[in-house]
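Note that one protein chain of the assembly has been removed; the remaining protein chains are unaltered in position.
Letters A, B and C name the chains as they come in the text, with residue numbers starting at 1 for each one.
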Amino acid sequence: MNMMRDDSLPRAFAQVRTRSLELAEGLSDEDCVAQSMPDASPMKWHLAHTTWFFETFILEPREANFAPFHPAFRVFFNSYYNGVGNKHPRAQRGLLTRPGMRVVRDYRANVDRRIADLLAGGIDESLATLIELGLQHEQQHQELMLTDVKHLLAQNPLYPAYATDAMAPSAPAEPLAWLDFEGGLAEAGYGGKGFCFDNELPRHRTYVAPFALASRLVTNGEYRAFIEAGGYRDPALWLAEGWDRVNSGEITQPLYWVEQADGWYEFTLHGLQPLDAERPVTHISMYEADAFARWSGARLPTEFEWEFAARQACLGSGPAHHPDAASGAGLQQMFGACWQWTSSSYAPYPGFAPAPGAIGEYNGKFMINQYVLRGSSCATPGGHARPSYRNFFPTGARWQFSGIRLAR
Amino acid sequence: MNMMRDDSLPRAFAQVRTRSLELAEGLSDEDCVAQSMPDASPMKWHLAHTTWFFETFILEPREANFAPFHPAFRVFFNSYYNGVGNKHPRAQRGLLTRPGMRVVRDYRANVDRRIADLLAGGIDESLATLIELGLQHEQQHQELMLTDVKHLLAQNPLYPAYATDAMAPSAPAEPLAWLDFEGGLAEAGYGGKGFCFDNELPRHRTYVAPFALASRLVTNGEYRAFIEAGGYRDPALWLAEGWDRVNSGEITQPLYWVEQADGWYEFTLHGLQPLDAERPVTHISMYEADAFARWSGARLPTEFEWEFAARQACLGSGPAHHPDAASGAGLQQMFGACWQWTSSSYAPYPGFAPAPGAIGEYNGKFMINQYVLRGSSCATPGGHARPSYRNFFPTGARWQFSGIRLAR
Amino acid sequence: MNMMRDDSLPRAFAQVRTRSLELAEGLSDEDCVAQSMPDASPMKWHLAHTTWFFETFILEPREANFAPFHPAFRVFFNSYYNGVGNKHPRAQRGLLTRPGMRVVRDYRANVDRRIADLLAGGIDESLATLIELGLQHEQQHQELMLTDVKHLLAQNPLYPAYATDAMAPSAPAEPLAWLDFEGGLAEAGYGGKGFCFDNELPRHRTYVAPFALASRLVTNGEYRAFIEAGGYRDPALWLAEGWDRVNSGEITQPLYWVEQADGWYEFTLHGLQPLDAERPVTHISMYEADAFARWSGARLPTEFEWEFAARQACLGSGPAHHPDAASGAGLQQMFGACWQWTSSSYAPYPGFAPAPGAIGEYNGKFMINQYVLRGSSCATPGGHARPSYRNFFPTGARWQFSGIRLAR
Partner (left out) sequence: MNMMRDDSLPRAFAQVRTRSLELAEGLSDEDCVAQSMPDASPMKWHLAHTTWFFETFILEPREANFAPFHPAFRVFFNSYYNGVGNKHPRAQRGLLTRPGMRVVRDYRANVDRRIADLLAGGIDESLATLIELGLQHEQQHQELMLTDVKHLLAQNPLYPAYATDAMAPSAPAEPLAWLDFEGGLAEAGYGGKGFCFDNELPRHRTYVAPFALASRLVTNGEYRAFIEAGGYRDPALWLAEGWDRVNSGEITQPLYWVEQADGWYEFTLHGLQPLDAERPVTHISMYEADAFARWSGARLPTEFEWEFAARQACLGSGPAHHPDAASGAGLQQMFGACWQWTSSSYAPYPGFAPAPGAIGEYNGKFMINQYVLRGSSCATPGGHARPSYRNFFPTGARWQFSGIRLAR
């Protein structure tokens, strides 16, 4: 979302904020309070935390006679900003039955009104920058709202659907082709004039050797063949850590695959569905992506290989509740289907400097023991993707829409 | 609740079932779904499980053309009956956002209607016995509903109150007196004609040496003196296991005590309240009860000492949300204030035999590594207490209304 | 070992102390330093701790100009006496490669000489009592030396033997008979004039209903039949806690049974041996003892039932490295084969009072969440057994020579 810094900002603010509430439609208050694992947060917490962000980083320093909506929320809805003070323990977010959803809606309405008042008073560069950051931040949480609620519903043996519309039948995926890239000495990182996160900067020079990328993501059918060929039983295919997780029974198949008497199913936001061989495999760990790549005689791309290739790719279709099969020619599914694991650890670019103050905790302090995923997914809000965007998760994370782009 | 086995049974059924719903009044749907620890269950789960009990053990074998309200509930709301089939994992009861409270209320209404139909068709001895068991079972869960929701609300830094009425100021507790008992060879276990649980049987002979019991429970003021005297710092006062828990920081004061700048507070169902020195100390582990007793030169009673003394005690006042201070003469607070830790492990009486079938899993299989608490608490439903009643918990459990009766 | 309090005491001291060193013969220094689990201690630690006991409780208060053999040993070889000061962490006893075995032998020789000097100076009642306690304590550790080294050697896939002599072939066990006992009001606890531990006192009155005891222990053959009948697959046979351990895979068969292509084997101190159907089953948890009893329509005895019956039993044969099959008439194997799980939790007798000071930590502080085993085992030193002796372990402990005596 590359916002114009003028009268379009209040409109963008209203749109993004409204979108978050729309994501909670169809969910009960009970659905919105529960937390299925420490990594995932309740829908209600997302709705409140994104509001806390505006209240803390914009209203508090700028509003005359600022008073918090509720003093306790400063702690309740702080995610990880040590510079702002205490935090409610992450694993216990699901126990905050009070404030209830009604109060959180009031909290949102209150902060929205005050931000609107602030914007009506004039928008300087610094305010526009913070509003943009707050909206980009909220869009990131919109994706998490979907993946977190999916994880919660998946714990329920009834496999309830989040989206009540039917899942459209899928056309056959395009055959996989290999696209060659010359590489060379080139620039990486964001170089435009719009918004980007601090971890996309500074734009810097890097050298990339010649490489080839697969034209599309690996499909469910291809991944099923890997399973049937004994992929989860051959240690030679796995990183040592991955094999440990396979052996401990932690990893046996993609996170939401369910084997029943009549074959494979996949839990989706549309409920439990027969596994669609043409759609991309998703909800896999980096270990699985790496093992599949090794099995198929390929490898995962580095984040720079991916970025250089992506500059010629289409930003993809609008958001959906499940990734579609690949269609079209050339480089497909770089955006809008699944995040793509790269072999690059999440590290600062040369010369990286976080912003001063608590807001500088946004990205830099997580640059350790995580790996970069590139692209965007079906759950990414429209306008949020770009070639230089760096998503990142620990190697074992599977509840995001993560998939496999092969390289060689 | 010693029910007449005639037309009073349908009335008792309606009363107990209604009471459970009353306990959920004032709670939001969010409050009813959350689970604060594996030992505690969500209010919604209690409401459904007590209904499942009637559906499974009464409707299923007796209703012509029985069909379950919902097939999945058979698993969802089974607590621990292996004989009935699979169970939803205990620690994940808080993730069952579906069915929602509305559906669970429908479930209750549906089963209530069908039970009423069954009762209208005539009540034989065996049906009456099962209905009684189901109601006694539900009353046990009514106490857990209160202690479980108290534990949940205690996790919230806002310390929300369950009961909105003010907590009445407490009169001074009666001075503690020692009452002597002769002991001797006597009968233990239930000997009446009304309802009792299988663990109270068979009535049997046992020998008890002469002993003395304290006339009332230990007060908060007395327990605070123990703390101030360094009770939690002296290993000589503690069982080895208890000292390990003290050293690990797991046990430092009664579960719901909160120390603030201006002194001690106690979280109650009425919210956070200044610690009332006259009321009985409650929410303590057996380790703490034992250490306090040793510090005061006394000991905990055996369950038989307690039972013999209790036969001359009043069954106490009606249920409340917090135990009152002791008042009156003679043996006080045997019932209606706090459950009282005994030094007796929970073991079968000589000749104990559980009922055949799944219903026999009610008590016997838990007779290991737990200790008996006797009496009843402020949260025990009226009519549920009796001298032979055996409550039981692991030594570290603290979320029940557990207190200290001294013996010597 | 009921010692005469005269010139026999120095001789007994020398015999017991020598016996401990004999138990380490045939072991390398490496065998003596390793610790296979926190519950078990290295042989070297046992040799040093039993010496520490004499140094701390006898030499320190009685020797003029007492100086410790090594100041650090006060902490290194303290097992659990808080009253004596700090303790080396139990789970890290195997990391004490220094002092080495040579120094520990010197430590033993040094303390032995000083105790001998003390005894040569005259033996008053109080000194005799402490020496006796120290020797009884060392004999308890002699049994642990065998069970702990057995556990260590069992971790080695080579199954090395501790005892190099062959294991004698076993005669058929006597058929199991039921012996009836009248019960009644009787005395329990030690009533003689010799040594006993504080947990056997005070002798007190208790009532025991009529009961029957099996004439001998359950055999390997009988236990194998339980396994083959699906005993480990039927939850109705198990205490709830036991079933949890079965389900988690923690308990699947007796601790040292090994199934190979050609049948069952048992790891013994003589190395891996074909399972002998006639010998008593051993190295089982209380859960398994209880489940087997339930499967066979019987139950475990209480500790008082056992004690009353034992008063007519033979104290059994001398120590060995594995229990023999039952032979003879009447009540067999009460002593000298396997410790026998009872259904009694380990609790203080009425009026129990531990000794003042650190030595009072010997027994009382462990009287929680453990169950009593009665009798003695093949590893118990000669003269150490008596009908009132109370051994105790947590319900899951299996590395002792524990077996099953049925009651009904």
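Simple rule for what comes next: contacts are C-beta pairs under 8 Å (C-beta built on N, C-alpha and C of every residue); 3 or more make two chains touch, one makes a residue touch a chain.
Being a predicted model, the structure only gives us computed values, none of them experimental.
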item	value
Which displayed chains the unshown chain touches	A, C
Touch with the omitted chain, as defined above, among C:L9, C:L59 or C:L96	C:L96
Option from C:S8, C:T129 or C:Q155 whose C-beta touches the chain left out	C:Q155
Contact partner of the left-out chain, one of A:A64, A:A120 or A:A236	A:A236
In chain C, positions touching the absent partner	28-34, 36, 44, 72, 75-76, 88, 92, 94-98, 100-101, 152-153, 155-158, 160
Missing-chain contacts mapped onto chain A	80, 82-83, 185, 204-207, 209, 235-236, 238-243, 286-287, 290, 343-345, 347-348, 350-351, 365-369, 395
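Criterion: only the chains that are shown with their structure count from here on.
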item	value
Overall pattern in which the protein chains touch one another (line/ring/star/complete/other)	line
From chain B, the most remote chain by mean C-alpha position	A
Chain centre separation in whole Å, for chain C relative to chain B (CA means)	38
Distance between the centres, which are taken as Cα means, of chain B and chain A, whole angstrom	46
Per-residue multi-chain contacts in chain A, two or more chains	none
